[in-house]
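Below: one structure, written as structure tokens.
Excluded from the complex is one protein chain; the other protein chains are retained at their positions.
Every chain is named by a letter (A and B) in the order it is written, and numbering of its residues begins at 1.
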Amino acid sequence: MTVLTLSELAKITSSKLQGNADLIITGISSLDAAIAGEISFATGRKYLSQLNKCNASAMILSADLAASYHGNNVLINKSPYLAYAQAIAVLHPKQAIQASTHPSSIIADSASIADSASIGANVVIGEQVHIADAVIIEAGSVINNNCSIGKNTHLHANVTLYANSQIGENTCLHSGVVIGADGFGYAPHQQEWYKIKQVGNVIIGNDVEVGANTTIDCAALGSTIIEDGVKLDNLIQIGHNVHIGEHSAIAACAAIAGSVTIGKRCQIGGASAIAGHLSIADDVIITGMSMVISSIKVAGIYSSGMPISENRQWRKNIIRFTQLDKMSQKIRQLEKLIKS
Amino acid sequence: MTVLTLSELAKITSSKLQGNADLIITGISSLDAAIAGEISFATGRKYLSQLNKCNASAMILSADLAASYHGNNVLINKSPYLAYAQAIAVLHPKQAIQASTHPSSIIADSASIADSASIGANVVIGEQVHIADAVIIEAGSVINNNCSIGKNTHLHANVTLYANSQIGENTCLHSGVVIGADGFGYAPHQQEWYKIKQVGNVIIGNDVEVGANTTIDCAALGSTIIEDGVKLDNLIQIGHNVHIGEHSAIAACAAIAGSVTIGKRCQIGGASAIAGHLSIADDVIITGMSMVISSIKVAGIYSSGMPISENRQWRKNIIRFTQLDKMSQKIRQLEKLIKS
Partner (left out) sequence: MTVLTLSELAKITSSKLQGNADLIITGISSLDAAIAGEISFATGRKYLSQLNKCNASAMILSADLAASYHGNNVLINKSPYLAYAQAIAVLHPKQAIQASTHPSSIIADSASIADSASIGANVVIGEQVHIADAVIIEAGSVINNNCSIGKNTHLHANVTLYANSQIGENTCLHSGVVIGADGFGYAPHQQEWYKIKQVGNVIIGNDVEVGANTTIDCAALGSTIIEDGVKLDNLIQIGHNVHIGEHSAIAACAAIAGSVTIGKRCQIGGASAIAGHLSIADDVIITGMSMVISSIKVAGIYSSGMPISENRQWRKNIIRFTQLDKMSQKIRQLEKLIKS
């Protein structure tokens, strides 16, 4: 934990300072947990009552909310959420990791590992792997042959990279991530499945984050591509030959089938599924648990799914759903009857 | 395998004994697999024909079902399923695990490990970790700095705990579980995502079970909390700052987004998804594959989702679904026409 003055934080977060510029800020916490000395933040009027009960010594607020705040020390910012992100980054700086290679790690002779990298316990690194400066690879991770990992990238414990995976710079793979497993490709043959050998790889760009236990399959031919700045949550499936454009974000448990192309700056809600070979335009937002079975050509917000209702009501309505086509025909009949 | 008499099993399961009290029970099996010497059980009349063909030497049954059973030796119990659970617990007792620390394990000097704990091959344990009595940690698991694990807790192989995770007593984490990975938090900034450093942790209570490859993210600030007695199945996502009340159970592949609060004794069906920041009351049951996008304030059973139909029929009905609003308007027009 770093300690800063309120004026230093104002500078870092590009905020307008109101109150005591020399106030020492000892930490950052949520409205319900903050203690004296700390700064907190609120992002909307629904937090107003909590805001004025909070024990924090300073707040990050919009001008609007600041007007209703009874405290004295405020950083006024158009985007308090971003300012909080900027503040916490300096108040909780990355711990310096010492360059080291744990004696239990097993590294092929032909691998090249930067002196500044940190290789954890029981890490296994294959032939011709290239590990750049300041890379951190935590315990139990396995890097197969011919992989490359760009500088400052962080692999948490128990990550697996299949052979030929290329990972960019400043990227983070969380525990349990599997990069480059075989895509799900079979040709039907005499009522059995003939495996299509998956000979491609995975290429992940810079500033990407991949959540715990997410899987990104290698391409059948060519590369599965995750562009710069993409953020993937936990337990997501990315099929073979998928291409995700830069700065798109996908929430947990989404299933992206093979050969899907997702544009730049898209947001895909959790537990959504996109069928194979579809194409999603730039700047598309898909809400959670949506089912995408045709391509989306125009930016916008798209949704599907049926929110819950009380179980008895749901039972009645789903029966009606299965009769929808008949209902529609019935309406047309009635219409004709009335007109005649 | 332990061997018991029928009367001992009657006592253990609080059942009424009918038949030979001294019968030796050598095991417990399902109706189709049980052999002479074993006990089996049935939980409803639909198993009646199987019941009377079963080779088991004794049965756990409700009084109702016992009346239709042709065999002589019965444990009569209001809840045969619970009695089966109690019986199998004694017939298949936990194997005693010898306290030991595998020589291949890598343990930081500052970690404190109870003498009665069992630390498996290639386990990695970080600084200031506290491992209580009779804890079992299986091969390949990685426990990062400052974690604590309560007595009798069992981590299966290849589990990962991020730093500062707190795990209670008598808790079980299955293989591939990841506790404490970063929550999915970013502030939008100039068409990119500004990472919000996740500085909280995960706190898991006593008597919790977490299924294989389930992920529980650390809090952004504060703690993600799983209370005592919670049961989580496999491949579940628990987002940052989620709070799950005691004795709630969640089936496989559910996605619980960030900052969701789930009450006590809830049951969430498999493949369900709950959107961020919602609150679910105590004693709520949500059936499988439900989509929850608003808070639930009253105990009860809630459902959504559309069960399958034959593909051709489904295609017709989903077209009608997209016309539902128009259909509704049309009905109102017809109504007016008729009334006029």
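The criterion applied here is as follows: a contact is a pair of C-beta atoms (placed from the backbone, for glycine too) under 8 Å apart; a residue touches a chain by one contact, two chains touch by 3 or more.
Bear in mind the structure is a predicted one, so any value in this text is a computation, not a measurement.
Residue in contact with the omitted chain (choice from A:N122, A:N201 or A:T224): A:N122.
Only one of B:L235, B:V260, B:I280 or B:I296 touches the chain withheld from this view, namely B:L235. The set of chain B residues touching the chain not shown comprises 28-30, 33, 79, 81-82, 84-86, 88-89, 92, 102, 104, 120-122, 138-140, 156-158, 172, 174-176, 209, 211-213, 229, 231, 233-235, 247, 249, 251-253, 265, 270-271, 288-289, 305-311, 314-315, 318, 321-322, 324-325, 327-328, 331, 334-335, 338. Residues 106, 122, 124, 140, 142, 144, 158, 160, 162, 176, 178, 181-182, 184-189, 191-197, 199, 213, 215, 217, 221-222, 235, 237, 239, 253, 255, 257, 271, 273, 275, 286-287, 290-294, 296, 300-307, 309, 313, 316-317, 319-321, 323-324, 327, 330-331, 334, 337-338 of chain A touch the missing chain (whole complex, contact as defined above).
We take it that only the chains that are shown with their structure count from here on.
Chain B has its Cα centroid 25 Å from the Cα centroid of chain A.
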